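The complex appears here without one of its protein chains, the remainder shown in place.
Think of it as A, B, C and D in the order they're written, each chain with its own count starting at 1.
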């Protein structure tokens, strides 16, 4: 289907939205990160990399984010795959989506309430007599390895992954699965050929969204993180609201840099997957 | 008024202009007692007396200032905020960035009548000259809270506190100094390491390095006795409060001598909660203020409302433990007999220290620059050691 | 068997935390290692109900969420259609750009957004708030609808084109019913995101627009577990109810809904 | 009568490969053209261009004298039945059939009556309320057919509409469809891979090969006087003697022995007996020409050698060699 005029028209609402609403915001954020005394400069970026705190924080954030994202994708996919017929029903869907209803920091708070050394599970262990004192309970939140943060994110994002994947599974043609199984493909191979090509673009995009979000959100690590190492978001937040706002450019620089980095990655991914996706779009429906 | 300035007219003209208008007050909204004080006491009072509608909007102060700054940048002359609640760093920022409407306290009849206008506490806000840009609304002092069931006798000096910590490892900690209260705790330690009156002398980098070194040493040696061995610190006072309410630690602190009352009543803090101060160091106290933003659309209304907030009735209600329980910056000397009596008769609750004891140990606030300095250096010298 | 394991897994993972919150809202702090529950109290719930403007804020939030939803559907469906069916130079770049608002946090774009809205004269107005809520939602919707259209495939749409009718009619009869799974997800996500926007609402709404989040968020900075829990529950229930209502509306609005569980070959 | 549809110099290139090459021809109102061609020759592509789903690389299409090249598909007075059934999965049979009518905004009640009637006609009354995934291949195809037919477009493009139906049904439907066409005066372009069907349905038959309409004419013309060896082998029966010479099967005679035959003759080997229409048709392999031929045989001899012969004058010569 090719009607160029139509396309332009259809793209109009989206483009108008992007240019008129977040456009200026995004441009300004970038501008702030390269502005120094009214002139263009990469000074702030240089300064960023000179800070040990920044480097450690980036590395820590990367680890926590990558682990959380990958685990969320895996578990989310597992749940959708395992229960996709059941998940067609609204009530089942809503059951799984519950964690999405509450904001991130509430979920973090919940994890805190459940897993801290005075929390629910610790207390139960105490009542049961498995431990004598709460200090014997393993440190699962506000720990140096970010376990609490990862736990929160995985727990909270799995439903989001299911939300993104369910529409794909709802419309997945079962014909391809049947063909594959008759061509001798086992369960894994059937998945590879009859499901994976349809879901991986969604998985990658969902992954990118999660990655960006986890990398840059500060509510969860503020509650569940430790003082050091810190997630980048906390650092950026500190810089942003630091006393006399003189550190703000650092906040802008760090966030714009990661944002653009993920954006460029997304662009490449789209660039290389769009063609394959188009084959599928056009080839579906026999 | 669209001149961006505080109106120049007579008070009478201002009040009549303000009549029938609406005033938006933006303030931190995380305390139910405070919110109810505004909504259930002040709003009806102002409505009745001045026919002004008071509208409270919950928003964190840094965000309020951010909003104002952006509006300034975009040239928005008519904003939505009429009154903000500020002090310290935030005030300094706001003032430096020209986010405030200007000097107005001399216009307020109640301020001139009932307050000690010459007091340092009103002239300086964390070392920043107020210049009448903000009117004192409340006064608080830093105290520690402890669980009297666990700690039989509260420490009276820093040495006592350290001993207590060493005897009971893991039962004490302080919030990360990027938190307002955590920072105040460190400022106390600065006081402890010097004899000079820091409040008087503005910020001096060299001197701070010097005192600071001792403070960091002290904190680092105390680390093993802190909660979680100082591996991490509660990132906010709220987090520390949670630890305290779960009885994981035995002490918390706060920049308001009466703040435990509510929490005890609501069952969050143990009933055995009491407060203490370190008598060798003293207790830093500060004043918090109300100010008018540069682009307030209803400056007359704001003036009238602030005047009302400063009135003895309002301050009296604020001091009562029913809603807020916070002490008043009002000068008891300037009150008439009847009011003074009423003020004196208020029972602030079990956990609040005697007013005289607080007064005796009062210490002035440090320059706002210390706040930032402590924040940054603590991370380097303590947290990442 | 599958059903049982589904229920056990989702109960443990997803329902239990919510129930735990309910429990917390009545019991508040519990002493460590003590089996006794203490006395339940409705204090937190009372406080919630007495909170000024609570009901009003719910209506404001719902109204805004609905506007946001409608705009999301409009923009998401149109853009999603183009991105799934056409190829043109710079498509990938444009798609990536449209996702940027998700990658660059609100913290740093808020200033620019605020300036933008002041310029439009939309700040401090509910419409401005609704529009700014598009920023964190539109990118998701575009993605969802793109994949939605990809799954329908171009052939079926060609077929409907050949059978005639205006674009709008085809949208209503063919595309929307087939996009239903995507619409559902967008519905849910948009509502949840819109209802939980605090910073953007506060800045653009300027206090004139008091949504549920505005009332709720300040209370989250408290050590009072019961209050926090009670607020969180209400905060979660409202999008849930709204979703269920809208889902119900869908059944009326969209044609060909009589067969509840459709399959495709 | 001026042509109803006129196609002028239409070309189509996919990835540098030329599928259609300057195709030009016209159809009169009410005429039915059967379009045949090898698999992959571009028949469907041609229909897609006419319907506007694909744009031609070159050339234009006139309907009633108006250039419709820039008209959107949905606004062309054209109906099309695709090679795949492409039923809307969320609608049952009745809804699918009614869909086009609804789009035209006519009365619902009337539509329903009409749709039901059509559904009964093609023998789907029992599955009227089934969803597409509950239909067999042939059932789907029938639904797809009447879904377009019911709209009575002025020009109807049919892409192998009977390919999954059995002979009996196919004959019935063909008959019915032809009646409908004649009644409504529908102009039809009918793509089929079934030679017999092409002849039966088409007023004219066109053969698409290597991007061009090799020959277009009445069934008789095509069958008895193929214009090239491709047409001969694809659409006719007989022996292609050389790239330019052809003898039609109807002029071939068979003899058991090759002796004493004055005419050109070829040796054939009987390979198998076919079951075609009650006659003893056999497949005969002519080694010399490497061709197969189907011919009726009078005698019962399932494996043996026969001789084919014909009169010289019946040998046709093609104008253009390929």
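To be clear about the criterion, a contact is a pair of C-beta atoms (placed from the backbone, for glycine too) under 8 Å apart; a residue touches a chain by one contact, two chains touch by 3 or more.
As the structure is a prediction and not an experimental result, all values here were calculated from the model.
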Contacting the left-out chain in the complete assembly, out of D:128, D:249, D:289 or D:315: D:249
Contacting the left-out chain in the complete assembly, out of A:36, A:138, A:186 or A:261: A:186
Options D:99, D:118, D:223 or D:266, residue touching the unrepresented chain: D:223
Absent-chain contact - pick from A:46, A:81 or A:279: A:279
Residue of D:57, D:71, D:84 or D:245 touching the missing chain in the full complex: D:84
For chain D, residues in touch with the removed chain: 14-15, 36-45, 83-84, 127, 134-139, 142, 159-160, 163-171, 193-196, 199-200, 219, 223, 233-234, 237-238, 248-250, 252, 272, 274-281, 292-296
Sites on chain A contacted by the missing partner chain, in the whole complex: 175-176, 178-186, 189-190, 193-194, 197, 276, 279-280, 282-284, 286
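Everything that follows uses one rule, which is that only the chains that are shown with their structure count from here on.
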Centre-of-Cα separation between chain C and chain B, whole angstrom: 37
Distance from chain D to chain B - Cα centre to Cα centre, in angstrom: 90
Residues of chain B whose C-beta touches two or more other chains: 236, 242, 246-248
Multi-partner residues of chain C (each touching 2 or more other chains): 32, 110-111, 115, 155-156, 158, 161, 178, 220, 225, 263-265
